[in-house]
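Here the complex is missing one protein chain, while the rest keep their positions.
Per-chain residue numbering starts at 1, and chain names A and B are given in the order in which the chains are listed.
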Amino acid sequence: MADQMDDLMKSRMAQLEDYIMKNCLWQFHSRSWDRKVQNEGVLTRTMQILCGEPVANETPIDKCHWVDAVVLAEEFHRRCPWLAGMDKAEVKTLMGALREHMDYLTIDGSLNLELTDQHY
Amino acid sequence: MPYHEFECSKCIPERKKHAVIKGPGEDLTSALPLGYLNTIPGTISERGCAYCGAKHVIGTPMKDVIHLSHGPIGCTYDTWQTKRYISDNDNFQIKYTFATDMKEKHVVFGAEKLLKQNMLEAFKAFPHIKRMTIYQTCASALIGDDLNAIAQEVMDELPDVDIFVCNSPGFAGPSQSGGHHKINIAWINQKVGTVEPKAITSDYVINYVGEYNIQGDQEVMSDFFKRMGVQILSTFTGNGSYDDLRAMHRAHLNVLECARSAEYICNELRVRYGIPRLDIDGFGFEPLGNSLRKIALFFGIEERAQAIIDEETARWKPELDWYKVRLTGKKVCLWPGGSKLWHWAHVIHAEMGLDVVSVYTKFGHQGDMEKGISRCEEGALAIDDPNELEGLEAMETLKPDIILTGKRPGEVAKKIRVPYLNAHGYHNGPWKGWEGWVRFARDIYNAIYSPIHELSRLDISKDEIPGDKGFVTQRMLSDANLPEEVRNSATLREYTGKFDCLEALRHKTYPTFERKAAAAVAG
Partner (left out) sequence: MHCEIKDKERAGIINPIFTCQPCGAQFASIGIKDSIGIVHGGQGCVMFVRLLISQHLKESFELASSSVHEDGAVFGACGRVEQAVDVLLMRYPHVKVVPIISTCLTEVIGDDIEGVVRKLNEGLLPEKYPGREVHLIPIHTPSFVGSMISGYDIAVREFVKYFARKTEPSGKLNVITGWVNPGDVTALKHLLKMMDIDATVLFEIEAFDSPLMPEGNHVSHGDTTIEDLRGTANALGTIALNRYEGGKAAEYLANEFDIPTLIGPTPIGIRNTDTFLKNLKTLTGKPIPEKLVRERGIAIDALTDLTHMFFADKRVAIYGNPDMVIGLAQFCLDLEMKPKLLLFGDDNQGYKTDPRLLELAENVDYDMEIVTNADFWELENRIKEGLELDLILGHSKGRFISIDHNIPMVRVGFPTYDRAGLYRHPIVGYAGAIWLAEQMANTLFADMEHKKVREWSLNVW
């Protein structure tokens, strides 16, 4: 997906990524399967919030992802005025790419040798 | 890979992969040092042992417990009175420490009898303390004493006591971190779920995890939680109570501060009891504000958090900014043990204007470096398991204005004229909370602009001795190049809090919040 993005999208995604990496902690759980769940849980909900869609919020774990997503969405709005000008489809593309990239940064491309340890 | 090779470590090539400089365009997939590997002997590393990680870092901050180490006296003596984890019960855990005093005959013939005798003596000496943790040491681990069996025996004989066994000898892992892990897992396996909470007083119940009440941090944070009507069921472990921690399974949310030392128990609580883990930052205005908002959002009481954020920000922002304009551009080596490298890296830059030129971690894992490197600006030197010579080389190259590190490495920095603040025990903390963050900025300011520090660089045999001043104040040094409107700003001000900012908190009364009727009945 990242290959199909133009430079503008790339730079916008980099802004979002930069905020997450500098300010958030949820993406750094200690094992790869947890990171997968965290990235999916928080970023999907962030995307839903940004698109004004309903957010799944049933279990305590869901809710915990949701609170990180709420604050993230607010910060994105605050720091990235261009978000307001994007339509839903664009936001979805952007957030999809972001999630893919976050998975790469924190899981698939990660150099952290402990991610695959089977125990906590 | 942008590894950084120290001149002093060229002769030990395996060190090369333990330091990186994150350059332009690089991210974690290209810049991450190795971590949490066995120490190279003889390097003069700064690491401690797994016993201290378990007993000293995590075990001992529990305030209503007899902390008994099963071994020779040294382990106990050496880890006693070297940290500042205070409590609101007159610091029992700081004042009293217990050793079984294992001697040669015990090593030969076994020390289980000695252990039992010790346990009975200790309960007798402190009849009001009914809880005990026994810590294994290298010696008792190697001779194979069965601590669990003795603990059970004593619990059978004294039905009103409860005993926790922590098997984490000094050699169990590359550093103190091995001990953090062992005690986390031992606690959840042995103790969590064995009692029910004394009282559930709120609809919103958390465990506050990975918080050690250094100089009162836990009490500062508790103040915010109480103002929000959130019940802290337990704190793992600073100012924490043994029985509260046995009831951790009844919280709705685990609020995790030092993930390095305590993420294990949060992960297990999530897996075993379905309690979610929320990682937070208690340091810095914005990170703390967002952290409180997330907790409040979780419970649907966002306005309560917002009220605190507004009040505290209004009260303390002018003071933080007074320091920020004076600290901007100053270079910092952020060299703590584990979690503070990422708790502080971004926010001392954003909120105090400091430039982090290096981060290191004594006992952290690669996960800590991932967080730390992400939060640093480009060009910062990241070092895993640093040693004495590398630290000196880094300071000589980077020329920091201040170093945030431990007490003894601070003495090393002193000798090359770099002021230091104690990153573990703090100088004049607490440093959490809004006021705490201003206290931190104040301490940094006082260190950097100390007139004595200025004098230390004058060579009276070679340099021109100024001779025109009878004294210099920090303001004379810090304000020399500030524009007039900043120097005499009507809105900014220096820290106005008290020397002891905890006393008032300990006597504070809190509003009662009405509980949801259905929940109250069910609960």
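We adopt the following convention: a residue touches a chain if its C-beta (ideal position, glycine included) is under 8 Å from a C-beta of that chain, and two chains touch if they have at least 3 such contacts.
Since the structure is predicted, the reported quantities are computational estimates derived from the model, not experimental observations.
Asks: May I ask you to name the displayed chains that the omitted chain touches in the full complex?
Replies: Within the full complex, the chain not displayed touches B.
Asks: Just name the one of B:Ile21, B:Cys138, B:Val161 or B:Val195 that touches the chain not displayed here.
Replies: Missing-chain contact among the listed residues: B:Cys138.
Asks: Using the touch definition up top, pick the residue from B:Ile301, B:Val325 or B:Leu392 that touches the left-out chain.
Replies: B:Leu392
Asks: For chain B, which residues reach the chain that was dropped from this view?
Replies: Interface with the chain not displayed, on the chain B side: 8-9, 11-12, 38-52, 68, 71-82, 94-104, 106-107, 114, 117-118, 121-122, 125, 137-139, 141-143, 169-176, 388-389, 392, 406-409, 411-412, 414-417, 456-459, 463.
Convention: only the chains that are shown with their structure count from here on.
Asks: Approximately how many whole Å separate the CA-defined centres of chain A and chain B?
Replies: 28
Asks: Touching residues of chain A toward chain B in the complex: what are they?
Replies: Residues 21-23, 25-26, 28-31, 34, 59-61, 63-64, 66-68, 70-71, 75, 104-106, 109-114, 120.
Asks: Taking the touch rule as given, give the residues of chain B at its contact with chain A in the complex, in rising order.
Replies: Interface residues on chain B, with respect to chain A: 27-29, 32, 34, 36, 185, 252-253, 259, 263-264, 267-268, 270-271, 274-281, 287, 290, 293-295, 297-298, 342, 346, 365-367, 370-371, 374-375.
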